[in-house]
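Note that this complex is displayed minus one protein chain, with the remaining chains in position.
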Amino acid sequence: MTTPVLAVRNLTTSFRVDDVWSSVVKEVSFEIGPRETVAIVGESGSGKSVTALSIMGLLPAANSRVAGEILLEGRELLKLSEAEMRKVRGNLISMIFQEPMTSLNPVLTLGFQIAEVLIYHRDLDRAQAEAETLRILERVRIPSAASRLHEYPHRLSGGMRQRVMIAMALACKPKLLIADEPTTALDVTIQAEILELIKLLQDEEGMSVMFITHDMGVVAEIADRTVVMLSGNAVEQAPTARLFTSAREPYTRALLAAVPRLGSMKGRPHPQRFPLVNAVTGEREIVPETESTAAVSERPVLEVAHLATRFDIRAGLLGRVRARVHAVEDVSFSLSAGETLALVGESGCGKSTTGRSILRLVEPDVGSVLFEGRDVRALGRRDLRAARRRMQMIFQDPFGSLNPRKTVGQAIAEPMMVHGLIDRSDARDRVSELLRKVGLPPDMASRFPHEFSGGQRQRLCIARALALEPKVLVADEAVSALDVSIKAQIINLMMDLQAEMKLAYLFISHDIAVVERISHRIAVMYLGEIVEIGPRAAVMENPQHPYTKRLMAAVPVPEAGRRALRRGLSTTEVPSSVRDPEYVPAPRLYREVGPGHVVQAFD
Amino acid sequence: MSGMSGASARPAAKAQTPLAYFAAQTLKAFNTNKTSWIGLAVFLVIVALAIFAPALAPFDPTDQNILEKLRPPSAEHWLGTDSFGRDTLSRVLYGARISLVIGVVSTLAAMLIGSAIGMLAGWHGGRIDTVTMQTMDVLLAFPSLILGLILVAMLGPSMVNIIIAIALTSIPPFARIARAPTIAIKEREFVLAGRALGFSDARIVAGHILPNIFPEILVMGSLWLANAIRTEASLAFVGLGVKPPTPTWGGMIREGFENILDSYTLALVPSVSILVVIFALNLLGDGLRDAVDPKLKGET
Partner (left out) sequence: MTAFVVRRLAFACVTLFAVLTLVFVLVRIVPGDPAQLILGDQASREAIESLRHRLGLDLPIGEQYGIFLSGALRGDWGVSMVTGQPVIREVLRVLPWTIELTVVSLMLGIALGVPSGVYAAIHRNRLVDYSVRIASLLGLSFPPFVAAIVLLLAFAIALPWFPVISAQSGSLSAWYRSITLPAVSLGLITAAYITRVTRSAMLEVLSEDYVRTARAKGVPWNAVIWRHALRNALIPIITVVGLYLGILIGNSVLTEIVFSRPGLGKLLIGALNQRDYPMLQGMMVIYTLVVVLVNLLTDLTYGFVDPRVKLK
């Protein structure tokens, strides 16, 4: 039996808050063998990051206690002094973190930040370290590596910075790489590239990887074995393939059931609810097949034509326009009552701006937005206010969406009172009714937002949006910030409400697997334009545009047997939509390739 | 974490009325740094002393007695006398009134006007914001003490003019302090939600933004009060304070300075008084500042 590279036995980490010690990691044990990738997976608060920080010894000594055994190739790490542990960090075990934008020091050059590791651990001098740094940068496939040596982090994109982080971590050829959610903050195509890079480097270096994530699709692609954590406990461990096909614990089964799986809707034309599994009993919920809720025979409730929104970039003493961001360019689509149209794309593609432009939270420059036949853009202030009753929005951040100083009852009642729909005496009843509708107990109306969890706050935002009885609801990444299981619940709630109230949803998201569940139709956006639009099944099973194909291919699928998948390396950067002030976009051509399925001409 | 149970609340205290909630928040803020209690206590003591000065002062502060001039502390004059034979203790007590009144009124005025300007500038953005803030920057570019000195010299040293001068030089800092969080909150999603829900600008600014930045402005207010008192004393020290024979701390220090070789207490007593008030206010404001910093607050 080979010595495992890392053996964690009965690890218990506790923190002291207000003089009370509480355990965040409880008696966790697992092993990582040579050349093996083990995924630690769990939702927020499961203790996975704290486990990693405990191994690295990076927790603040004053308020934390780590007990148990951590053996690195047989060597007990917890017994080392700080000076000895410092020699291990970056040298025998390296770690990369989630946020590439803030993990690099902005005032030091990239070359130096990498060379530093070599200088401290390998005793190289400046010149030797720089030469080696250049070689490492090339190994992580950074283009024009030589010129990057003296550049500063703010010049690089998120994907590039993460490559630099990987370079820093691998400079001393560690035995173990700990990756704490390294791709969570990246676009899905960039994520695919980084995962590929990690796999390649693991082969080349022969190192082991501990990969922390909440994304089961990533787990399927990258991990040999998986450890599932819940509230500080290691609930289940198994080879990844077995975990996906036959998980034993109810929590694991519930987690897997809640994970949106790309391709699970093949052959089912209409949106379907998530069949949830109860986390405690392990029972599966029975979900009947539902009919489509879309009222396609009536006139569409929302018709957008040739919408364009641009932002000026001003500079100089007089504030002259130097450049313009073409955030949304020539976007057209329609939305019927009871229908869900998803706008998907990666960061910067203009999907959020489109949603905000329709509601005139941002003023569009060109185009028309017909709501129930009237052009929203032409409305004066008072009419706009009235129109705003019918079109509402739910935002991404459940924590920022509610005023921390008002009770939730006040927050929900306020719009109704502002529009004169009810008076004070009716307010309480109406608020209770809305709370019940979104699945919350009515007596919570007098509480403040911070007393609720993320998922509950999102329900409150939905209740507030529904208060005005809207026809159209724009959901701007409404579930992106929620844990996997909560996501599924909120999606199911939204679908129930859609059936009941014939709501039309404009569902903006970058998460294609979620979108697959809830949408009737999908529009793919890239650089501010719609490159493909059509019924969900058509666009996802038969994508035509090269970008759509690339997007669909990059999505990690949570299924057994994907560990050996290789995509081939690439380094793409998303081009920017910033143009000169004089730029006039060329007219775009669209082709119809199927019933309702339209693609932008790409030759 | 209760990832699976969607509909039940976190264990929380039983529901409170908004008033009880805010009272609890204030208490928690004071308890963040115990020193803020000390600052508050000392400041309140000084305010009480000032209010009850007529009852507490053993002598009339303007009562001259040349025979008793520049005496050290004695049983009759606990803190000695000044160069006109006036009782130092009484003068210090009455001087507190001047300092506090000028300080409080000018700070309040600056807080109201400056915050309004800052919030409006931050909310509207664009041209209005740029022009307003550049004006504020121009005013800020000038050493405020000098500006205050010149203003008072021009207008003439009366209580009203001093208040105006200090208030004017205090407006730009308040504008800045109100503008930054306004801009930050403006982009927060509950403000966007308010706009989407059809709320008017006035409702959003007054009802949603203001309550959220109020604590920061208040804390800045207490810190700035310390500054205002210091400026008033500086003006008096230079000869531009409220005209004699009204006792002012700064004026007393000046007198003490002029007679420094003859009487130490005359300079020291008002010096210590000023120091204590300013220190108390700084303790108060600084102690509260940690509690009010939005980055550290637990509710966001």
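Here the chain labels run A and B in written order, and each chain numbers its own residues starting at 1.
Keep this in mind: contacts are C-beta pairs under 8 Å (C-beta built on N, C-alpha and C of every residue); 3 or more make two chains touch, one makes a residue touch a chain.
All values derive from a computational prediction rather than experimental measurement.
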Chains shown that the absent chain touches, full complex: A, B
Option from B:Met119, B:Leu149 or B:Val292 whose C-beta touches the chain left out: B:Leu149
Touching the absent chain when the full complex is considered, from A:Ile70, A:Ala145 or A:Met165: A:Met165
Residue of A:Thr12, A:Ser44 or A:Ser103 touching the missing chain in the full complex: A:Ser103
Missing-chain contacts mapped onto subunit A: 56, 58, 86-91, 94-95, 97, 99, 102-108, 116-117, 120-121, 152, 154, 165, 168, 316-317
Those residues of subunit B which, in the complete complex, touch the missing chain: 35, 135, 137-138, 141-146, 149-151, 153-155, 226, 230, 233-234, 237-240, 253, 256-257, 260-261, 264, 267-268, 271, 274-275, 278-279, 282-283, 286
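Methods note: only the chains that are shown with their structure count from here on.
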For subunit A paired with subunit B, centre-to-centre distance based on mean C-alpha positions, whole Å: 46
Subunit B-touching residues of subunit A, taken from the complex the two chains share: 43-46, 230-231, 251, 254, 278-280, 319, 356, 359, 361, 385-386, 388-389, 391-393, 395-397, 399-405, 407, 411, 414-415, 418-419, 439-441, 443-444, 446-453, 455-456, 459, 461, 464, 468, 483-486, 489
Contact set on subunit B toward subunit A in their complex: 1-7, 9-10, 12, 15-18, 21, 130, 188-190, 192-193, 195-199, 203, 208, 211-212, 298-300
